[in-house]
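To start, the structure itself, in structure tokens.
Only a part of the assembly is drawn; its chains keep their places, and the rest are absent.
Letters A and B mark the chains as written, and numbering starts fresh at 1 in each.
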Amino acid sequence: MLETNTSIRVRYQETDQMGVVYHANYLVWFELGRTDFIEALGFKYHEIEKQGVVSPVVDADIQFKKPVRYGEEAHVKTWLEDYDGLRITYGYQIFNQHGELSVSGHTRHVIVKEGSFRPVSIRRSFPNWHKAYQEALEG
Amino acid sequence: MLETNTSIRVRYQETDQMGVVYHANYLVWFELGRTDFIEALGFKYHEIEKQGVVSPVVDADIQFKKPVRYGEEAHVKTWLEDYDGLRITYGYQIFNQHGELSVSGHTRHVIVKEGSFRPVSIRRSFPNWHKAYQEALEG
């Protein structure tokens, strides 16, 4: 199964006054993992947008298990959890410097037209992308 | 049932190149709603931290239904979804300027000691807070 591993160096700006990474920033780290996963599939997200579509998140869940701290080097593991021709679900696990599971979660995405946000079928409109996701799912 | 309503003026900084609010920022808006809800219960979060504890999120779910755009005035409705003496679950709904439901979700929190992040029982250590949450739940 395709899986990518993205290294993250914690930014001071990402901490809050609890002395740990502010929780919403893990969604940004999921984005970094997803970018690498899409590249491993053979695409670049910024080139997809040049075709007049964007890929917003439709839902997300996150479990915060252990805080990550400034000065640590974290890792995001990303994989394809589900795909049905219309919606793509990614899974994520973030590990802290000691290899402990810190955060896990999923984000589900669709493809929509830029501006109007009208849904687009990946299967019909982006057959190359569809094929890559199908193959990644079947492993 | 206790419910608070928080007005949010979209910041340019909160948008991304899709032309809408970047998805992780809705978790920040949930934080703003939660702050108001806690005040409506009779507490101030920054005074709670003066007692040597912090209240991290342990898990969250979010559903993104309609993007919110710069120039809009949004609203966050916040309520207490669940409370068991140890964990507090808040529910949220974000409405856009036209009163349409844009985002919904939950965050679940615990109280832990600052620094060590050791769990603290709200029921035993913060009886006033416990009472307020119990009453809000029974509401």
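Definition applied: a contact is a pair of C-beta atoms (placed from the backbone, for glycine too) under 8 Å apart; a residue touches a chain by one contact, two chains touch by 3 or more.
These numbers come from a predicted model, not from an experiment.
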Total copies in the complex, given 2 are shown here: how many?
4
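To be clear about the criterion, only the chains that are shown with their structure count from here on.
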Chain A and chain B have mean C-alpha positions lying a whole-number Å distance apart equal to 24
Partner chain B, residues of chain A touching it in the complex
17-20, 23-25, 27-28, 31, 49, 54, 56-64, 67, 114-115, 117
